[in-house]
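Here's the structure we're looking at; comments come further down.
Note that one protein chain of the assembly has been removed; the remaining protein chains are unaltered in position.
Naming follows writing order (A and B), and every chain is counted from residue 1.
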Amino acid sequence: MSPDPQSQGAPKPRRYKPLTMLAAGLAGLAGALFVGWLALPPGLQAALFLIIAPAFVYFLISRRMGWSDRWMVIAIPLLWFFVFFLVPFFVLGRISLAETMIARPPYSPLWETDRDGNLEIIASLENYRFILGDALYLNAYLSSIKVAFISTIFALLLGYPIAYYIARSPEPRRSILLLLVILPFWTSFLLRVYAWIGFLRREGVINNVLMWLGVIDEPLVMMQTDFAVYIGIVYTYLPFMILPLYANLVKLDDALLEAASDLGARPSVTFLTVTLPLSMPGIIAGSMLVFIPAIGEYVIPALLGGPDTLMIGRTLWDEFFSARDWPVASAVAIVMLFLVVAPTMWLQSVQNRQEERD
Amino acid sequence: MKRGWFLPIVATLGFAFLYAPIVSLVIFSFNESRLVTVWGGFSTRWYGELLDDGQMLGAAWISLKVGAWAASIATVMGTLAAFVLTRFGKFRGKLLMTGMITAPLVMPEVIIGLSLLLLFVAMEGVLGWPAGRGMLTVIIAHATFTAAYVAVIAQSRLRDMDESLEEAARDLGAGPVRVFFDITLPVIAPALVSGWLLAFTLSLDDLVIASFVSGPGASTLPMVIFSKVRLGVSPDVNALATIIIGIVALAVTVAGVLLMRQSKRMR
Partner (left out) sequence: MTSNPALAANTKPWRDPAAKPFISIRNVTKRFGDFTAVDDVSLDVYRSELFCLLGGSGCGKSTLLRMLSGFETPTAGQILIDGQDMAGVPADKRPTNMMFQSYALFPHMSVEKNIAYGLLREGKSKAEAYERVGEMLKLVKLEKFASRKPHQLSGGQRQRVALARALAKQPKLLLLDEPLGALDKKLREETQFELVNIQETLGVTFIVVTHDQDEAMTLATRIGVMTEGVITQVGEPREIYETPKSRFVADFIGSVNLIEGKAGPAAPDLMRVETDDLGPVVVPPTAGLTQGQTVWLAIRPERVWLTREPRPDIANSVPGVVQDMGYVGHMSSYVVRLANGRLIRVTQANESRRDTPITWDEQVHVGFEPSDFRVLTQ
């Protein structure tokens, strides 16, 4: 007979306080070690991290802890995201209330003590008043929305038939086509945008081909226009449109289409009355996945757009890197944040509804 | 249903649209002429120039290091977050955690970059750490936003996984930590590998966030490329692009062959 696991008696009562302190201490030690590692050659560090981090977690939890000590496991990712994702937004919000100064860092502190030793909090909405009053910023916001919207429409018009075609293809071809859609994503985004410069510019591939064919006499001006920006956005975000659409359309039951045509609907009617309404969640997901990042896009307007292509991501960038006005850049970012929150929440609610139905 | 001509044509045009720029990049990387789009004869001189370009090679090395580090941290953090969210039931802070790992997916890069930079500056002011901006700050920034992608992948794998596997291991006498390392981790390992690769790719690809949080001596490859192409087309960038495309194509082929073999073995 094996020793009876029950004979060890009742489980000991748990003491959380010392454990908490132990955890804090170990976390601190880990933090210090983490900084220490950075002196090592990074290739080695990366390898070490893969081994040490799980081992550390293992050590932390395996100290005779049951499931009820799970908060330790929760704490690690929670803290990381809290410090490096959430806190930055508070810093951002706080600096958007500061004044720009010639100093390091180039903004006024949150509080000052005057000669009498009184604490004085410095915060003003001046930056917001400034960006909302200046037509440049307002136009940049509006034109970002316009560019993102038009690009999304084009991406949808191009992406839908492709997604539909892939979803209706027989199996070996379907996988290959899907792979072909995803493949460009794994190559550098920057280089793919760059490739369009060679295509669109005055002596570029398109003009050369059209002139050689005799379609045009004069080269078309395409670079540094809004058109180039649309092309760039549609090009880079097309896979994000196709994939959710594909995922939706591939689930579409053939029998539904057959039933519709059996009941006398022409293919075009079937499409409008059956396929299109059923693929609405895919359309919304795909459109939002194009629209939301397109609003904040910087690289595409910077490389393909002209000086008058106003987009808010680019305005923020210039405000920060050229004008070096950190507080105004922060205020621009905060306003922009609200611009992306609304469509994001809509997307989330659509997806939640979808999940419930599935 | 009758076969339409419309769909195949649009699909062909669509794929042409996706691949034509890439193909032309590759072709013109072998162009003798400096004028990138005028054919001046076959040559590999730009590859030679690329290999002599110390700045470009240095930046590439930095990008690889940053990518490896960031992807590793992101994989650990993303996996932990996903595990906690799918297996721990309800706990205080769950909603916060869900929000914090979804938000980076839709947050414009300029905002992430700027807010993290401001955080690093503020932390340096208050804590004295991190001292200045450099590779460390880029690694942290990349690890944070790519961890969200890893978490999404890991979460969907963990949801699909039959939870009775973990219960069975508990039932056979394994403690919770043991179960995680014996059962959960091996079962979701393929998802974690693809999560790591995705994080690595995203890190290698990122220009905006790196531009904000990087410091002197830690320019990543996209930063160097960007400063070059901003001034117009340059043939050595074409050569670089061709090399990257070659590596990706090779990797995809190898992965494809491996997957095919595995699925055959499964059958």
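As a convention for this text, a contact is a pair of C-beta atoms (placed from the backbone, for glycine too) under 8 Å apart; a residue touches a chain by one contact, two chains touch by 3 or more.
Because the structure is predicted, anything quoted here is derived from the model rather than measured.
Which residue from B:Leu50, B:Val66, B:Met135 or B:Ile183 sits in contact with the chain not drawn here?
Final answer for the missing-chain contact: B:Ile183.
Out of B:Gly58, B:Gly134 or B:Gly175, which is the one that touches the chain we can't see?
Only one of B:Gly58, B:Gly134 or B:Gly175 touches the chain omitted from view, namely B:Gly175.
Which residue, B:Leu13, B:Leu165 or B:Val193, contacts the hidden chain when the whole complex is considered?
Result: among the candidates, B:Leu165 touches the missing chain.
If you put the missing chain back, which residues of chain B would it touch?
Within chain B, the residues touching the omitted chain are 162, 164-165, 167-175, 178, 182-183, 186-187, 266.
Basically, only the chains that are shown with their structure count from here on.
Which integer distance in Å separates the CA centroid of chain A from that of chain B?
Centre-to-centre distance between chain A and chain B: 12 Å.
Going by the contact rule at the top, pick out the chain B residues touching chain A in the complex.
The contact residues of chain B facing chain A are 1-2, 4, 6-8, 10-11, 14-15, 17-22, 24-25, 28, 35-38, 65-66, 68-69, 72-73, 75-78, 80-81, 83-84, 88, 91, 93, 96-97, 100-104, 106-112, 114-116, 118-119, 121-122, 125, 129, 135-136, 140-141, 143-144, 147, 175-177, 181, 201, 204-205, 207-208, 211-212, 222, 225-226, 229-230, 232-233, 237-238, 240-241, 244-245, 248, 251-252, 256.
Mind listing the chain A positions that touch chain B in their complex?
For chain A paired with chain B, touching residues are 35, 38, 42-43, 45-46, 49-50, 53-54, 57-58, 61-62, 66-67, 70-71, 73-74, 76-78, 80-82, 84-89, 91-92, 95, 105, 158-159, 161-162, 164-166, 168, 177, 179-181, 183-184, 186-192, 194-199, 201, 203-205, 208, 235, 238, 257, 261, 267, 292-293, 295-299, 302-303, 313, 316-317, 320-321, 326, 329-330, 333, 336-337, 340, 344, 347-348.
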